[in-house]
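Once you've had a glance at the structure underneath, I'll fire off some questions.
With one protein chain removed, the remaining protein chains of the complex are shown where they sit.
On to chain A.
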Amino acid sequence: MSPYILFVMLTSLGLGTTLTFTSSHWLLAWMGLEINTLAIIPLMTNKHHPRAVEAATKYFLTQAAAAAILLFASIYNAWYSGQWFIQDMSSPVSTLMTLAIAIKLGIAPMHFWLPEVMQGISINTGLILVTWQKLAPLALLMQISHNIKPELLIILGLMSTIIGGWGGLNQTQIRKIMAYSSIAHLGWIISILHFMPALAMVNLFIYLIMTITMFMTFNLLNSPTINTLAVNWSKSPILAATSALALLSLGGLPPLSGFMPKWLIIQELTNQELAPTATLLALSALLSLFFYLRLSYSLSLTIMPNTHPQTLNWNMKITTPLPLSLMMMMTLTMLPITPTIISLF
């Protein structure tokens, strides 16, 4: 893509999210979401492959439908309460708004578009899709979270974690696995949203760091399936070693950073007398952990025994970009500074 066009698209993406963040009027927030949707479509169809076009079409249709529902709900809210202020939601359409935002985020049971869309696009665009595109809808959800029925959020959260874990078990394509991982993590985020939005933001922050790390790793290793991951130990042994730990961090194992949000969420849910919910969330995290372990098994814990005529790359200089190193450090070592992280939000 021409650098000028790429610049325009990326700034539009930034503009859309910033617009939604800074707006207190529903229409302006909706506009920001629409700008985001439209700006990422050319990035998705950069390579003229039918699967990319299919992914872009599916993305556009679902996001447009969600935006239409959100617009309808906000107009109804304006008609009902006489004002457009986002935080003053006092109408019966809060459920509809939540569902519209859930479609935008890819929360179960409105998650069906996410794996297919992720599979069709390049890994860098997929990174933007699961990180940047989640920010604006989550910002809106946080602002209306005190008006949404907590049962709805808990049910959506539980369904997302279970379906995210269950769906990822059957996949061999990396991008689809990361899509289901995104669904599961968003489930954790929204399950605590009503009770402690700050904790949801902590979870989002840690999730973004871990996901960016993994996507940058997969981009560097250029491996679309689990099998192709297995030959990467010779390309970059350090990345093979640290990625295994990063995957375990995604799975939520102590003493890595990924444990922090899960621990705090379970603690908060227990304080709110929702111990069965916390138990179910923790158990469904095991399903996700299983496929992360599978990825780390093929990436780091095994050396492919197949002989092949190609000589092994032993002196390949693979320069790890600085952002990846930073993100990897943050993914692995932020648990001891949990109080600092909490105080930031």
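One rule holds for everything that comes next: a residue touches a chain if its C-beta (ideal position, glycine included) is under 8 Å from a C-beta of that chain, and two chains touch if they have at least 3 such contacts; residues count from 1.
The working rule: contacts and distances are computed from a predicted model.
Trainee: Given the choices "Complex I intermediate-associated protein 30, mitochondrial", "hydroxymethylglutaryl-CoA lyase", "AP complex subunit sigma" or "Diamine acetyltransferase 1", state the protein name listed in UniProt for the chain not shown.
Mentor: Record says "Complex I intermediate-associated protein 30, mitochondrial".
Trainee: With respect to the chain omitted from the figure, which of A:12, A:91, A:131 or A:173 is a touching residue?
Mentor: The one listed residue touching the chain not shown is A:173.
Trainee: Check the options A:83, A:124, A:271 or A:302 and report the residue that touches the missing chain.
Mentor: Answer from the full complex: A:302 touches the omitted chain.
Trainee: For the chain that got dropped from the picture, name the residues of chain A it touches.
Mentor: Touching the missing chain: residues 47-51, 53-54, 57-58, 119, 166, 169-173, 224-227, 230, 294, 297-298, 302, 304-306, 308-310.
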